[in-house]
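A single protein chain has been removed from this complex, and every other one stays in its place.
Naming follows writing order (A and B), and every chain is counted from residue 1.
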């Protein structure tokens, strides 16, 4: 069992955190504006619905094909990477992954690490582990850098600082970066970040990155980015450590172009990112730059649990574009931090239970109206609403002898289950339903004016004095 | 997903699955939908033993309870007639989820698949099967249409409501900001996450009202319950007369095209 502890259980306090955002007109407006922007950018990238649908189907087929062969592909990847000179490490838990990474760092007597954007490194909370070991782990993606300066976590998997205004960032830089005057000019702010981080790229011994696609047949790690910090982290320091979830693998190099196209167009509405960086080996003899050592850490952290179930396996099709959160009316109302999980939004709600257990995340499964916007835009057709329903089922059913998931039944309440059993008893029996609905129509006016959460923002519900079936009967008699 | 039921011949008979919400809370909508169909020369059959499609339990994660209730509905439609449902969300449940709900029960699965193939959402049936073109007899007015997420994304019938309203010569259909966004109902979601659901319906009502439309119409009474319930609550809070009336699209279409006669 992992010793790894989260700072809090995400589902606890979720309602309080989401209420705090919902109650702030400023935050509401800010998230709405950001999501509208990202939605319109994506829409502009897919003017042809047929092309979009066929490309999504291809993306889904590629992900499902590769997941079906996952164990074989992991071995193929490992052997190709090893031949290419890249060292492969395996970690079942975040603690194991941190130990591997810090072991490499300490093995080289290094103390300075620059990080490219990696959600998996957030997932294992590498920065905490590094800090505890006396190693500087500096985020270099502008958004991540801002969030780290503010001592926060990313609130979006693609746009980490989307919750911050430029004025907030201006104050932050002024307060935290030595010698910086207040400016809210975005170009000037980026220039400040560039100057600070260039020094760090120059000095750091270790560069850490994530991986967008790992290609088994060639032994290649692919990274998508716009800023160039990913290239810096993977080229300038002497050691490059990449970390990825075990699912991010494709067998064929030719699987990459469609997925890349889906990723950048869905994520930020770009037809391609500024950089697509394909790394297949450390520096070869004669080459003048690039790291002397490249490592890949393959992390499980609950992914094998999702893999074990045919339906839940679809969760692993994800290519982390974030379109589901951009289009989610819930995310738009509450932003990413309210979720309390590394991955927020719809994808967070379906992947986090495998990482953290349903005991920590059961409540999050209810934070969806099942409107289907996430599934509609998912570039690899993950049926997110269907998976949410499945997770609700796992969370709220009575604990089973052979559960499909860690924490199955954690949200189980004998009372709620009894209510649903009672509901089913009435609604499966036409006679009982007729009796109950007749009572409702006659005595509905007796229902209280306060109907719990419903009436917090709505008028109470009152059954009509005559049901449709009564009206029909009357009419047909006449 | 978009998978419209194939065009059927114009039938002489249809089943009407009212849904529990219409039966108990919006009987006018049910009556008006039935009248609309009958005026097209169709015999409408209302199976007396219908209760609920099972969706509330299904979407809350109580699949077994949903299955028990759904199994009862499977027995209601012995003839090969279309089943018309005045709700995209209940139609979506019957069309798309019944077959998987009974995946492990071959006999019921076969029934569910046969049923699935002939389930229609009301506006879809009016447009795709009946080619209904209502003649407008009313005076000029502006309405705004809210299409439920299930109608839009599960049934793929987000255009049929607009098509029907578009036939009404004197009716202007206003378009609201974020038209495709959920109203925040989501069944038990509205009770389990009242803050988020409340924010969503607040924004939806604001967007609907910002169009200046005189009323909102929708083909889903769940959404109407939420939207109209919030609008009325807000009016009461702010001490003003009701500012956003609304009704099922069937009632509006019937009235505009000559009433019950």
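The rule is short, and it goes like this: a contact is a pair of C-beta atoms (placed from the backbone, for glycine too) under 8 Å apart; a residue touches a chain by one contact, two chains touch by 3 or more.
The criterion applied here is as follows: contacts and distances are computed from a predicted model.
The chain not displayed here is annotated in its UniProt record as "L-lactate dehydrogenase complex protein LldG", chosen from "L-lactate dehydrogenase complex protein LldG", "NADH-quinone oxidoreductase subunit N", "Amino acid/amide ABC transporter membrane protein 2 (HAAT family)" or "Translesion error-prone DNA polymerase V autoproteolytic subunit". Shown chains touched by the hidden chain across the complete assembly: A.
Contact with the chain that does not appear here is found for just one residue of A:121, A:148, A:209 or A:273, A:273. In the complete complex, the residue from A:58, A:110 or A:133 that touches the missing chain is A:58.
For the options A:255, A:320, A:337 or A:467, the residue in contact with the chain missing from this view is A:255. In the full complex, the hidden chain is touched by chain A at residues 34, 37-38, 51, 54-55, 58, 61-62, 64-65, 68-71, 74-75, 90-92, 96, 140-143, 146, 159-162, 164-166, 169, 186-187, 189-191, 193-194, 197-198, 201-202, 217-218, 220, 226-229, 231-232, 235-236, 238, 246, 252-258, 260-261, 268, 271-284, 286-290, 298, 300, 304-305, 307-310, 313.
Methods note: only the chains that are shown with their structure count from here on.
Taking the mean of the C-alpha atoms as each chain's centre, chain A and chain B sit 33 Å apart.
Here chain A touches chain B in the complex through residues 15, 18-19, 22, 28, 329-330, 333-334, 365-373, 375-376, 389-397, 417, 420-421, 423-424, 426-430, 433, 437, 440-441, 452-459, 461-464, 466-472, 475, going by the rule given at the top. Those residues of chain B lying in contact with chain A across their complex are 18, 20, 22-28, 30-31, 34, 46, 48-52, 54, 56-66, 68-69, 71-72, 149-150, 152-154, 180-182, 184-203, 225-226, 229-230, 232-234, 236.
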